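All protein chains but one are shown in place.
Which chain is which? They are A and B, in the order written, and residues in each are numbered from 1.
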Amino acid sequence: MLGVCYYPEHWPKERWKEDAQRMRALGLTYVRIGEFAWALLEPEPGQLAWDWLDEAIATLAGEGLKVVLGTPTATPPKWLVDRHPEILPVDREGRRRRFGGRRHYCFSSPVYREETRRIVSLLAERYGRHPGVVGFQTDNEYGCHGTVRCYCPRCRAAFQGWLRERYGEVEALNRAWGTVFWSQRYRDFAEVELPHLTVAEANPSHLLDYYRFASDQVRAYNRLQVEILRAFAPGKFVTHNFMGFFTDLDPFALAEDLDFASWDSYPLGLTDLMPLSQEERVRYARTGHPDVAAFHHDLYRAVGRGRFWVMEQQPGPVNWAPHNPSPAPGMVRLWTWEALAHGAEVVSYFRWRQVPFAQEQMHAGLHRPDGLPDQGFFEVKRVAEELKGLSLPPSARAPVALVYDPEAAWVFEIQPQGAEWSYLGLVYLFYTTLRRLGLDVDIVPPGAPLEGYALVLVPSLPIVREAALNAFREAKGIVLLGPRSGSKTEAFQIPENLPPGPLQALLPLKVVRVESLPPGLEEVAEGALGRFALGLWREWVESPLAPLLAFGDGRGALFREGRYLYLAAWPSPELLGRLVLDLASEAGLKPLPLPEGLRLRRRGRWVFAFNYGPAPAQAPAPEGARFLLGGPRIPPYDLALWEEA
Amino acid sequence: MLGVCYYPEHWPKERWKEDAQRMRALGLTYVRIGEFAWALLEPEPGQLAWDWLDEAIATLAGEGLKVVLGTPTATPPKWLVDRHPEILPVDREGRRRRFGGRRHYCFSSPVYREETRRIVSLLAERYGRHPGVVGFQTDNEYGCHGTVRCYCPRCRAAFQGWLRERYGEVEALNRAWGTVFWSQRYRDFAEVELPHLTVAEANPSHLLDYYRFASDQVRAYNRLQVEILRAFAPGKFVTHNFMGFFTDLDPFALAEDLDFASWDSYPLGLTDLMPLSQEERVRYARTGHPDVAAFHHDLYRAVGRGRFWVMEQQPGPVNWAPHNPSPAPGMVRLWTWEALAHGAEVVSYFRWRQVPFAQEQMHAGLHRPDGLPDQGFFEVKRVAEELKGLSLPPSARAPVALVYDPEAAWVFEIQPQGAEWSYLGLVYLFYTTLRRLGLDVDIVPPGAPLEGYALVLVPSLPIVREAALNAFREAKGIVLLGPRSGSKTEAFQIPENLPPGPLQALLPLKVVRVESLPPGLEEVAEGALGRFALGLWREWVESPLAPLLAFGDGRGALFREGRYLYLAAWPSPELLGRLVLDLASEAGLKPLPLPEGLRLRRRGRWVFAFNYGPAPAQAPAPEGARFLLGGPRIPPYDLALWEEA
Partner (left out) sequence: MLGVCYYPEHWPKERWKEDAQRMRALGLTYVRIGEFAWALLEPEPGQLAWDWLDEAIATLAGEGLKVVLGTPTATPPKWLVDRHPEILPVDREGRRRRFGGRRHYCFSSPVYREETRRIVSLLAERYGRHPGVVGFQTDNEYGCHGTVRCYCPRCRAAFQGWLRERYGEVEALNRAWGTVFWSQRYRDFAEVELPHLTVAEANPSHLLDYYRFASDQVRAYNRLQVEILRAFAPGKFVTHNFMGFFTDLDPFALAEDLDFASWDSYPLGLTDLMPLSQEERVRYARTGHPDVAAFHHDLYRAVGRGRFWVMEQQPGPVNWAPHNPSPAPGMVRLWTWEALAHGAEVVSYFRWRQVPFAQEQMHAGLHRPDGLPDQGFFEVKRVAEELKGLSLPPSARAPVALVYDPEAAWVFEIQPQGAEWSYLGLVYLFYTTLRRLGLDVDIVPPGAPLEGYALVLVPSLPIVREAALNAFREAKGIVLLGPRSGSKTEAFQIPENLPPGPLQALLPLKVVRVESLPPGLEEVAEGALGRFALGLWREWVESPLAPLLAFGDGRGALFREGRYLYLAAWPSPELLGRLVLDLASEAGLKPLPLPEGLRLRRRGRWVFAFNYGPAPAQAPAPEGARFLLGGPRIPPYDLALWEEA
């Protein structure tokens, strides 16, 4: 189903009814409102102004739209900040940040938690049982603008409490962090500081615990809101809109308190921020990289335990990326169908109408600032019409699992060891390799059951907990483990038995040395799979196993024991493409190398094919397939949908 | 006429007379002194030491030199800073900056304004009626080192007052800024902060008002000085020396209080700071880009309402650019003549003698540190001799106007929307296009009368006020409007009728979408003018007009209605060169595409041709022209001057 983000407070009341009617006419079902409206709801401290929101909801609901109401906590009003300046966050440089943007609060602030409790309670009390309000969004894009990690005194105190909780005794912390090194021993939790502005680099265990704590604080803050909403709004769903390429936060943990996950899909801006060559950046400037939205759909479907929305879908050029081109004609429709193909329950466009003032005035909407329909509107209209005639089958489990671990991003952010090492980069390389072979993917967190998957890819999992190990053990399919897997204990130490630590239970091998390579330095690995020049990262492995691929010096690059494989190097796209092709085939899947720009995704027995390229593409449909959308020849920026026999 | 900057306080008194005699002998008329001498004039608080300055002025005037006296406020002494540390500015990062350089004061500081009043009054009282002192320079290079915008508490209070003045009621501010967005509503002007260290980007209207305020503060500060000088020094001129490629300040507004404008011309340093290719940077390393000085001459002639000086002319290598090469032999003379050709009343060299100590010890002068003449000296000598035989005719109005708007620089600095968008870059592209066609240019601020111009170029004018619109209406010539013109209201909002807002009165068109393109992404526009690959910026226009140039998707890139043209894209040099050539021809001008490195400029009926290139060039003089300087073959780094029939 389709929805839209709407800000009645930005427009004259006289326009609301017309807008609501047009939404309905366009075929929209949901409308999200209210998530930045605190100063409008409480213009003076303690003086609530509900009238406008009452009327807005009544108007929207009156036209049959289902309202998703956002809590307004991402934007505390000026009067609140002036009364309690300590709610403002302190950045890594030690500077107290200021009012004037958004997200200007610290998650640890007791005052802000209390104020949150107050405003969310008032809101939930008033609208929690309103028949037109079907659900709530908590806050907005937690962590945006680098706000997960705050360095204020309140955070310091909370972090010390968190550590006390975790370690019990300070000597346990000293052991875990190895504070015997560099005389960093603490005598009491109260001595521990936040890890910033240190003269030399901070202790990595200290950093990792702080990153965990900061993520936990956001979760606790969110739970505070959820509990209020559950109390006042029984039966209504609660969700939150996560972001793309954002790792400061563990979305799996936070979403345990939600009914489903949402995310905000801006394929062009996300692509402009990716480390691409100029050639690729130009090629995908108007379509986004073909896997950027799909990756996040799969990620947030997992985060939402099978359920997710696209809460904000890019409808045209945006304002916040270094470059903001117009999407190629057709892309708004294509992105919508890509989301639906991946199981999105709702795709909601951001936003109904471009606002002519303030920070986001250059962000397109479905309507232009003058209220007339913009390009996106017509593409949405087409999707809405197409949807009418179709009843989408439920999404099935994918044959391939990709293990994604938010904590891994923190580990490698803290200790890249080679300047180009990027966890997200590696994950994306695995993901895109699968997509280019036409394979559907389930992204799963470490420890999730893997029995149902024919193939399990683990780009890297530095910290392997018991649950993850058990899941690998119980997996029935082939498990490919990437470099640096098992390289750290939970305390951020090298395992006593050396990497891959507990994974040695699966494969008899030991990583005895690792090295990062500067750009341009590559070593050739060779074997039955072929000959591949590999750079960036290499490991020295001791193992009784004969490597499947070996470097010139005889050291192995790839090992296999039964259904487990270990990659002892950063794979090139060529190597990974070949390896995954072979493993998928062996696993009984039907990998299909796709031409550049073409991608597939199944939903039940329906197969979608998306053409991100500038030239027509041939749909890889069987002879005589029944096309539900499009046909065998897919025009540029278009799609085809057929039913599998 | 020629002049020089001199620091008697740097040299033994014994040398002063000899220096003065040598200045006179060299043919100099003016000598600027005193602008950093506060600590010398007032070595202890309240104890004035005039003797040395009395004597220096007497010595210089005794040799017939006309003294320009600088007020010494750019360098408050240490004792003053220690007594009033609050005069020190606070930077964007929130750091109070320190004594030890120059310009270490905040324009809003009441204490500093009072101290300024005191020292300038004392100085003006003593020398205002001195016959040897012909005029004053206020302060020195306002805004240098990023000092226009300060973030101290005094600035905050002053900004709130400025807003109160501007908006009257806080709700007017709320409407203008659109504070309904992101709950940024203010209940009182006293709630408004300076726009820095915000967590997300600050509101653009907030930023623009702050930039306007900061520029206004400098103007008010300068006016304080001017009023004192007017009172104590009747009949003496007052000027200020502005800088190149500097946009934090509105020089037009500030100069309303001055008798004429001055600027400090450092072509090599300015060129090193330009975003050129390495090939261009190398080509112009010793000459400066051929339009860099000319552009500023034209700009400051406008700022000075027809009158300007070059107060500081580069005489050799300087110290402050990333690279500081020696000018090609002849360039000091060429630059001087370029300034005179553009109407400079005086060209004054910085400085008489290279000082061997402190921050600028690596900055050349007309003399070496050891007191002997340096290269520049001999070139100045030649100019002085050439000037003797010539009586320059007055400058005439140019046939082409280029509309330049300091506020536009602020708008696009706040909201580039594409990383490569640069207002100065676009203006310079238009300017250099005109110069390469041999056309003289008047730079004019928006709103200035345009009747006399055959051709009016507006690189971009985002905010179109009534006066500017009327000037366009009353223009008799062709008016070319660049992209993003009319795209913002005065309050930094998108106009209700969409861009180009009020300009729709001139051309029936509406910009319904804009997009910025990453480097390498270009779209081809084609039409009678030719075929051009355009990048960086493109607009989608709805118009009944048939475009003169259209992109592959049919959207127009260039529109025309009568004498008005609108460019809906960032022009390539090729497109702009061709378009301006055609428009100038149509306007009855005689554009003449010049070879690389050759430039023309007329002063009355005199035509100057400047050869910035390393090879001889042919002067485009008519058969039998009378040469006043040089001849038909212009050697490298040389010039020719002939009289037009």
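The criterion applied here is as follows: a residue touches a chain if its C-beta (ideal position, glycine included) is under 8 Å from a C-beta of that chain, and two chains touch if they have at least 3 such contacts.
The model shown is predicted, which means the values in this text are computed figures rather than measured ones.
Which of these, A:131, A:520 or A:624, touches the one chain of the complex that we don't see?
The one listed residue touching the chain not shown is A:520.
Just to verify: which one of B:322, B:554, B:593 or B:624 makes contact with the chain not shown?
Touching the chain that is not displayed is residue B:322.
Using the definition of touch stated at the top, determine which of B:95, B:129 or B:531 touches the missing chain.
Of all options in B:95, B:129 or B:531, contact with the hidden chain holds for B:95.
Quick one: which of B:84, B:164, B:281 or B:465 touches the chain that's been left out?
Reading the full complex, the residue touching the unseen chain is B:281.
At which residues does subunit A meet the chain that is not included here?
Where subunit A meets the chain not shown: residues 93-94, 177-187, 191, 193, 195-206, 415, 417-419, 491-498, 512-521, 538, 540, 553.
Contacts of subunit B with the missing chain: which residues?
Answer for subunit B: residues 7, 9-10, 36-40, 43-44, 72, 75-79, 82, 89, 93, 95-104, 144-145, 147, 272, 278-279, 281-282, 285, 316-317, 319, 322-326, 329, 354-362, 364, 368-370, 372, 374-375 touch the chain left out.
To be clear about the criterion, only the chains that are shown with their structure count from here on.
Report the inter-centroid distance (CA atoms only) between subunit A and subunit B in whole Å.
48
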